[in-house]
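For this view, one protein chain was removed and the others were kept in their places.
So, subunit A:
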Amino acid sequence: MNTPLRRVGMAMMVMILLLLGNATWVQVINADEWRKNAYNRRVLLDEYARKRGLITVADGTVIADVKETTDRLRYLRTYNAGPVYAPVTGYLSVTYGTSGMERVENDLLNGSDDRLFARRVSALITGRDPVGGNVQLTLNSKVQQVAYDQLTAKGFTGSVVAIKPSTGEILAMVSTPSYDPNALASHDVNAQAAAWKQLTSKDANDPLINRATQALYPAGSTLKVLVAAGALADGKNKDTQYTAAGTIKLPNTQTDLPNFNGTPCGPGPTVSMETALAKSCNTAFGEMAGQLGANKLRRQAEKFGFNESGLQVPLPVETSTLGPIPDDAALYQTGIGQRDVQITPLENAVVAATIANNGTRMQPYLVSKILGPDLKSIDDTEPDEVEDAMSPANAAALRDMMIQSEINTGGEGRLQNVQVASKTGTAEHGAKPLENKPHAWYIAFAPAQKPEIAIAVIVEDGGDRGLGATGGKVAAPIGRAVINAYLAGR
């Protein structure tokens, strides 16, 4: 019996070896796959044991802090002025994971980023707890606060984005309705769950979405600056004449393309591009887009940053597009920013900033510096020129037309001492455009001759004006207040 017993012994050893081999696979070789699985909350829990890095704005104000607690999750994330910055900071939640900066800069904030490697090693040797790196944002606290207050004062749903045209630094990024990330960062699981349930309920109106980067809207008349830029590049100028008719038929259809209220754009049969832009005449811009053609229009849009998928600022940004434009009728409608045009508030701010920056498009960015735990700078973001979307001369011509547009725009809060170049938009949306309240747009930059700030404002569903809302009445006052806050605070 001893021979089979020895063979059984071999079999037993093989079984243990199989277990050891499999454990090596699970725990060592393939461990990362399981460790990084989205369902695995252990890693997140471990991160709480480490002091997470801070998020600060340009003037050093801390917007995401940590507080040491006595409970099992050692450090509590706290957000100062939470709702104001929530779309940017995102949240850090034991139950619900991360979003926003907390997600995209997670490795840095939790200290596992390669750039912190030397510091980790030294922490290992000195026996100190490793801590995360800090992220300094480009946001201007005053502009951000004013933008947030402006949107929330009347309970608007919308977004404001402000960019410094010469660098691409994002000065403000607001999205409303917002939320308090402190509720989700709470170490009390029930409080987290209650907050989550409330934030994701149907009535909450998607507060967790950062509308500045994640929401796509019809561009409405703000797209006319882009069409004009295309026409200028195509050899037209501000005096080129277009139809002044109050209503035209879309090519090869019986569908009308009317101006606002069907009003003719001028007394004569034609108007100049300048007047058409100032008065935001749909018929003229339909014709202008038609003459330009879909390809040239699309190429101009791409120069401004359309169709750029995978853009990260470093928050991921949805791709703005003109849509398919299958025929001339669609082209006409695209020319006034309707049909299938989809644009993020950030992209619309980029359009304004590019015109302001003599036609040179700068890469927008939110993170100005990466700081080590010792607050020494590890990585500075350098402004990045993407491409020349317009020639300086054409940019100047377009700027002058936008100055006329601002003069022609109503609404409150007109700035007295500063010349603003702007374009409004009143974007129809939904299946029955005339019954849905339009989105109100306003894009602008100032001072017009030496721009320091470019903005895009959108207020969804007409804000407080309902069906009668226009970009000028609803969005422009907000934009002007934001510009004023920045220029006054220089």
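What we mean here is this: a residue touches a chain if its C-beta (ideal position, glycine included) is under 8 Å from a C-beta of that chain, and two chains touch if they have at least 3 such contacts; residues count from 1.
Note that contacts and distances are computed from a predicted model.
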Absent chain [UniProt protein name; select from "Acyl carrier protein", "Phosphate transport system permease protein PstA", "ABC-type quaternary amine transporter" or "Cell elongation-specific peptidoglycan biosynthesis regulator RodA"]: "Cell elongation-specific peptidoglycan biosynthesis regulator RodA"
Absent-chain contact - pick from A:23, A:118 or A:393: A:23
Option touching the unshown chain, where A:37, A:247, A:263 or A:449 are the choices: A:37
Touching residues on subunit A - with respect to the absent chain: 1-13, 15-16, 18-20, 22-24, 26-28, 30-35, 37, 39-43, 45-46
